[in-house]
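Missing here is one protein chain; the remaining ones are kept as they sit in the complex.
For clarity, chains are labelled A and B in written order, and residue numbers in each chain start from 1.
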Amino acid sequence: MSEVATHDDHHDHVPSGIGRWLFSTNHKDIGTMYLIFSLVMLFLGGASAMVMRMELFFPGLQIVDPDTFNNLVTNHALIMVFGVVMPAAAGMANWMIPIMIGAPDMALPRLNNLSFWLLPMAGIMLILSMVVSYLPGTGGQVNTGWTLYPPLSVQAGMGMDFVIFTIHILGISSILAAINIVTTIVNMRAPGMTWFKLPLFVWSWFFTGLLLIMIMPVLAGGVTMLLFDRHFGTAFFDAAGGGDPVLFQHLFWFFGHPEVYVLLLPSIGVLGLVIPTFSRKPLFAYKPLVWFMAMLTALGMVVWAHHQYTIGMSLGVTTYFMIGTILISIPVGMMLMSFIFTMWRGSMTFETPMLFGIAIILMFSFAGVTGVMLAVVPADLQYHDSYFVVAHFHYALIPGALFGLYAGVFYWLPKWTGHMYDEKLGKIFFWWTTIGFNVTFFPQHFSGLAGMPRRIVDYSPQFAEFNFISSVGAMAFGLSHLLFLYIIIKTIRGGEKAPDNPWEGSQIGTVGLEWNLPSPPPFHSFTTPPTIK
Amino acid sequence: MTTDDTYFIPEPSRWPIIAASGVFVLLFGFILYINNIGIGSMIGAVGILWIAYLFFGWFGAVIDENLKGDYGSQVGTSFRQGMFWFITSEVFFFLTFFGCLYYFRDITIPYLGGEGHLAKSNLLWEGFVATWPLIDLPDPTNYSPAKEAMGAGGIPLWNTIILLSSGGTITWAHWGLKKANKNQLVLGLIMTVVLGLIFFSLQAYEYFHAYSEMNLKLTSGIYGSMFYMLTGFHGLHVTIGTIMLIVITIRAMKDHFTEENHFAFEAVAWYWHFVDVVWIGLYFFVYWL
Partner (left out) sequence: MIGVRKFFVRRCLLIASSLFSLPAAAEMKLNLPTPAATITQEIFDLHMLTAYVATIIMVIVTAIILYALIKFRKSAGFEADLEFNHSWFGRWSWVLVPIIVLGIDFSIAGSATKTLQSVETYDDSDVTVKVIGSQWKWTYEYMDDGIKIVSNLNKNIPEDNDLYLRDVDNPLVLPVNRRIRFLHTATDVLHAWWVPEIAYKKDSIPGYINETWTVVEKEGTYRGQCAENCGTGHAFMPIVVEVVSEDKYDEWVNGQKVAMAAADAEARADKTWTLAELMDRGEKVYATNCTACHQANGEGIPNVFPGLKGSKIVMADMAAHLDMVIHGSKANPVMAAWGKQLNDLELAAVITYERNAWGNDTGETVQPSDIKSAR
């Protein structure tokens, strides 16, 4: 034991200067970088959404031309999914998993830093994809939407090549991060931290990691084939040479559907800590919940074609995908039930993370039931590619992923910074975003049903009212993020000192070791393996 | 599980950021290159050197640490598990292409040939007959159709035998390592490397033959596209595997490995077996069936 201590003494200094960040092998520093990166990207992806919503304020072309609009749609989605939600979730994993399970760091610290630094590279490449189309002779903008369907993506200009390689870099980053996190969870738990003592967040990342390892290579394969069709004369997506454009959709959604659970699961993990804490009651049905997460992971891998009901699959195949998709309501329903019955007969208080938690349960259930409506094939033949789908997935993505991360941010800010955030501002932020969000996206269900297709830059006046409301909501929603930023900066810069354990109920149920450490934790958290009751 | 033997956290390291930027430079150059922008190939070449430097540097650092005995058993386990998951992701990468092969053969080409209810698509491709390997394309205007398809005998068969025996030789080398028999280890590795090189040369010859005599090209429609995609990515992995084999052969000669501590050897061996298994799939589905 003393040997450990001496060995670690040697490390105990905190590296100084820019090198601390560039060359970091420390999970907390890398986690911080992930989180900051995703915050920056939130504003970038949000800004493109704001331009889209401004264009859609009224019928007619006002601000951007059609290709720029669709380029914004593409980048908005890619940035939000790969630049905001995944890095934020990975950042939290980096920060929290080692200190939850009593590990001194991630299993492969240098690889960890590589996973992070690939992200800014991918970000630069994505921005280049947008800029490059303004140079002469480079062809049109990437106007395909994030799904990059050929043949449109084969037509697109040079920007498309940048997007393809953006995805490659992001893919490498995600795979390496997933390998690291899974290995950490399997191999680095402190003695006594058995599998069913793990906090739910750790479990959720275990399954997320498995999903990433299985799906990212498939997307990489798909976009590689796209690259070959664009430049090397292959026939993968061209019927004249015996190929099929639909194949790309299968590859994309084989990745894409599990991907939505990659976005969802870490947030579910956060809720699995937040809800018990503020209900002062252990997580209801913890073990079954873990098994249902496993079921979600498995089922999520085999239902991808519900995004492609309109491509003309055979009756049998379509029916299979429909039933499979509907069945997903079972594991997800179980998760939400766990949360609801954790609150049941608890002793609730309503700090900001808990407010988000409750709102998420409601709004995400709503996304889920519209998801089940979409899963019903004949009805989807009407909904598909309309704003109804846009409404569904923003309800899923924003409460289901983004708000879950916000809950995590407020829950852990005291631990990360050593200061309490301003609870009053936190509550204002909660109400402001939640109302803004609903005003933005609720009307989109109706414009979708009325027949408004997605990815259109201009629309007929019959959709004007809904779009007007939606745009007003979006502006309010967007502005609320300035408050979010302010709260975070304020908390980092000072404020009430946070105790080791700022939340009364956080030691209830299956908890990690993070609350046993000071706030903020020392640069190296565990110099000796902690003991677990 | 954490044990209380020495825990190792690497010092801050500049390799990750060098790796990330190297990847960027390489891909940036490549994009310019495929879009016929002059300096692209130059930037790409810089990227390749950059990455090569990186691999020497990073792996060199790891090897040094390992030789100094910095790593405990937990680090070894982490490395092994990491390698395991990495190979898992590679498996899915190849499954993608096998899945595509299946999809074309059993779904789209029959459909283009008018199979299925109402023979709908043949309205567009009058006279097209579905076959596999697909030589006569629905519309060959933009393609250069092949004269014939690959057979299963000859070189591919030899290659199968070669690659399978290389799986044997590396296992034999592993036995040697476990018995601390350095000669057996080094000999086994050298044989494996040689077999890998032979495989590589035969494959190169076969490509040459296909291009020049059979007119089977990447641009020969879906059969050519699929053939080169699958065998090409496999070939790339053989190449990487062979380079790694050469590295560990040299390390074996320098006595880097002990009976307990030989993660690098195991990683390469796993990788090589994986490449082997992929080839069997290839031989079966691409050449034979």
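Brief remarks on what is shown
Following the convention adopted for this analysis, a residue touches a chain if its C-beta (ideal position, glycine included) is under 8 Å from a C-beta of that chain, and two chains touch if they have at least 3 such contacts.
For clarity, every value in this text was computed on a predicted model and none was experimentally measured.
Check A:64, A:294, A:326 or A:517 against the missing chain and you find that the one touching it is A:326. Which of A:29, A:105, A:238 or A:514 touches the hidden chain is settled by the complete complex: it is A:238.
Residues 111-112, 117-118, 120-121, 123-125, 138 of chain B touch the missing chain (whole complex, contact as defined above).
Remark: the residues of chain A touching the chain excluded from display are 57-60, 65-67, 70, 133-134, 136, 138-140, 143-145, 149, 151-152, 154-155, 238-240, 244-246, 279-282, 284-285, 288, 292, 310-312, 315, 318-319, 322-323, 326-327, 329-330, 333-334, 336-337, 340-341, 343-349, 358, 361-362, 365-366, 369-370, 372-373, 376-379, 381-382, 384-386, 446, 449-451, 453-462, 464-466, 468-469.
Methods note: only the chains that are shown with their structure count from here on.
Those residues of chain A that touch chain B in the shared complex are 1, 3-4, 7-8, 11, 15, 19-20, 22-26, 102-105, 107-111, 113-114, 116-118, 120-121, 124-125, 128, 138, 158, 161-162, 165, 168-169, 172, 175, 178-180, 182-184, 186-191, 213-218, 220-222, 225, 227-228, 231-236, 238-244, 246-247, 250-251, 314, 524, 528-529.
Every residue of chain B that touches chain A in the complex is listed here, in rising order: 1-4, 6-7, 9-17, 19-21, 23-24, 27-28, 30-31, 34-35, 58, 74, 77-79, 81-82, 85-86, 88-90, 92-93, 95-97, 99-100, 103-104, 107-109, 112, 116, 124-125, 134, 137-143, 218-219, 221-226, 228-229.
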